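The complex appears here without one of its protein chains, the remainder shown in place.
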Amino acid sequence: MVLARELGKRFLLLVLVLFLVTLFTSLLLSMTPGDPVDTLLPVADENSEEVQQRKAEVRERLNLDEPLWTQYTAWLGDFVRGDFGDYFRVSGEDPVGDTVKEALPVSLQLMVYSQILALLIAIPVGVVAAYRAGSWFDKGANTTAFALLSVPSFVLGLALAYYIGVWLNWVPPSGYVPFGEDAVEHVKRMVLPALSLAAAQIAVYMRLLRSDMMQTLQEDFVQMARSKGISDRRVLWRHALRPSSLTLLTVAGLNVGTLIGNALVIEVLFSIPGLGTAIFQAITERQYVALQSFVAIIAIIFVLVNFAVDVLYTVVDPRIRHARARS
Amino acid sequence: MPEPVADRVPTAAAPAGNGAEPVEAAPTRKLGLMGWLSLIWLVGITLAAVLAPVLPLSDPDESFLRIVREPPIQPGHLLGGDGNGRDILARVIYGTRTSLTISVGAVGLGLIVGGFLGLVAGFFRGRIDTILSTLFNVLLAIPSLVLLLALVTIYASSDENASNARRMVVLIVALAIVSVPLLGRITRASTLAWSEREFVKAAAVLGARPWRIMFREVLPNVLPAMMSITLLGIGIAIVFEGAISLLGLGVSDVPSWGNMIASGRPELARAPHIVAIPSIAIFLTVLSLNYLGDVIRARFDVREAVL
Partner (left out) sequence: MNEPYAVRPAARRLLDVVDVKTYFRTPRGLVRAVDGVSLSLDRGTTLGIVGESGSGKSVLSRSIMGLLPKRNVVREGKVVYEGTDISRLSPEELRELWGTEMAMIFQDPMTSLNPVQRVGAQITEGLRVRLDMDRKTAKATALALLRSVGIPEPERRLRQYPHELSGGMRQRIMIAVALACGPKLLFADEPTTALDVTVQAQILNLLARQQRERDMAVILVTHDLGVVAGRTDHIAVMYAGQLVEMAPTAELFSNVRMPYTEALLRSIPTLDQPRHTRLQVIPGRPPDLVDPPPGCRFAPRCRYVQERCRVEAPPLLDGGNGHLYRCWYPVGRETAAPVTVGTGAS
């Protein structure tokens, strides 16, 4: 009950942020220098009747003459109904929504895979490094983590694509195959991109977990658990890990934002048809309406994920739940 | 964070730990070997960047057919040539100028604006803090690279004939905007912590005006935290510049580390060194910046308030 009130507060905050973010992105187009319509439809023969008429139509469609507030509400109205605007192409207009429907799942897959990969590697390494603090394993892990943090993901992506994709040819260096079509090929093509994205995450998570674990291992209840005669492994994984994983979870969730940015470049590098590639195309083709929608979608996802992480955090640690309830 | 053993000498009352707390290898307080190497590297590339015109380098834009795609150690061209036969060594060094100008300029600008806003938010609190914090949070709600892309696209790409200088300016300003919330948040946290200290309250009691207190008492103490995040930020800016160039939106007339990688990409299979060399430059620079940033943070050990 009190939990509900706590969540309610956060929800209001969520709504506020969403509002401001969408306001900002929806006005991006209007912020371009010069006439937005000219930007959207750069046509050589500016003065023909036809072109002028088309421009007028577009202007009307996008409410460019209306006051900003109206622009926003109109945009928002369309947005929540799933109308993400159109691509303005020579051949006509294609709804952005179609692209979103195809590209979004692909991007999500990439991000989820990379997070899973990162956690799968970082957690055991972090636990062992904390348990054997000071050993060569620990020192090696720390140094590797530091180095991984300093490598840009696209550099890593290029290196992996070259060495593993081209040179060794273990997996194809680019392209995408949907899971439903051919699971094996799908995995083969997603491994390198996911790994490139995961590398920096591995470093961050490993260090975080290690430092939290080291602190937890000093706590009394760990000694108590040991004194019951249960094995070190059980103490590590069943007792010490859970309280140490809070910061990790929070950061993992919050990291989705960084992931999205990096994922963009990785998608382009590996020719993965996700939202990143879509954004890239929208930029090269100057499809600003589409760009707006994409940016908005990504921002919304990010905000929602943060919110979900916050909620999860409360659930994982019952102390937080009760502490908040009491205050 | 686990404290070093010296702070935790086991007494009878303290619990004996599990296999933990050996004397922590200290990369922290002193510079050490890594620190000096990092410093040397950074000073070195800065010098190289500044002195580039007077150094005995080939023209970075000139094509030497002889060295097209040739790997390093060529007579006269130490690091080989790229896809167009341009001297990579010269390009890397001139690229340092570009990359450093952009990243340092952007983070510097962001530091001034973001740092100032963070100081104000943390010091005056109340409504100003709420407004500024919300502003930071909104900007942070959009992933940095995406925001950067959006800003760069809108202000630079829309004009086909955007001059290089204009592109650089837009890039710098956009990067600055992206860095403002991050720098602002850290500064704010640090300011909040320091404002609670007695000497600040003492200054207020003595009748010093708020702005004066903010600048003379609080700012000097907040500076180390800002310095640390600035170094890290420069590293991030360099990487972003690379990403932007890779996506074709960066500067193109002058070499930068980013556009060297971008142009080397098609040749990856045949001549990987074209991509490798600027990548290594980025890696070493970011590594040095990260390391020094860490050292500064550990040394001044500011217990920043968690937001």
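Should a chain be cited, it is by its letter among A and B, assigned in written order, with residues numbered from 1 in that chain.
By definition in this document, a contact is a pair of C-beta atoms (placed from the backbone, for glycine too) under 8 Å apart; a residue touches a chain by one contact, two chains touch by 3 or more.
On a predicted model such as this, the values are computed, not experimentally measured, just so you know.
Across A:K55, A:R210 or A:H239, the single residue that touches the chain missing here is A:H239. For the chain missing from the display, the contacting residue among A:P95, A:G134, A:P178 or A:P273 is A:G134, taking the whole complex into account.
Note that of A:V58, A:V106, A:A225 or A:A252, the residue touching the chain absent from this view is A:A225.
Residue positions on subunit A in contact with the hidden chain: 134, 219-221, 223-232, 234, 239, 242-243, 316-319, 322, in rising order.
Quick note on the criterion: only the chains that are shown with their structure count from here on.
Subunit A and subunit B, compared by their mean Cα positions, are separated by 22 Å.
Interface residues of subunit B facing subunit A in the complex, by the touch rule stated above, are 1-2, 8, 15-25, 134, 137-138, 140-147, 149-150, 153-155, 157-159, 235, 239, 242-243, 246-249, 261, 265, 268-269, 272, 275, 279, 282-283, 286-287, 290-291.
Those residues of subunit A whose C-beta lies close enough to touch subunit B in the complex are 16-17, 20-21, 24-25, 28-29, 31-34, 39, 130-134, 139, 146-147, 149-152, 154-155, 158-159, 161-162, 166, 211, 214-215, 217-220, 222-223, 226, 232, 235, 257-258, 260-262, 264-265, 268-269, 279-280, 283-284, 286, 288, 291, 295, 298-299, 302-303, 306.
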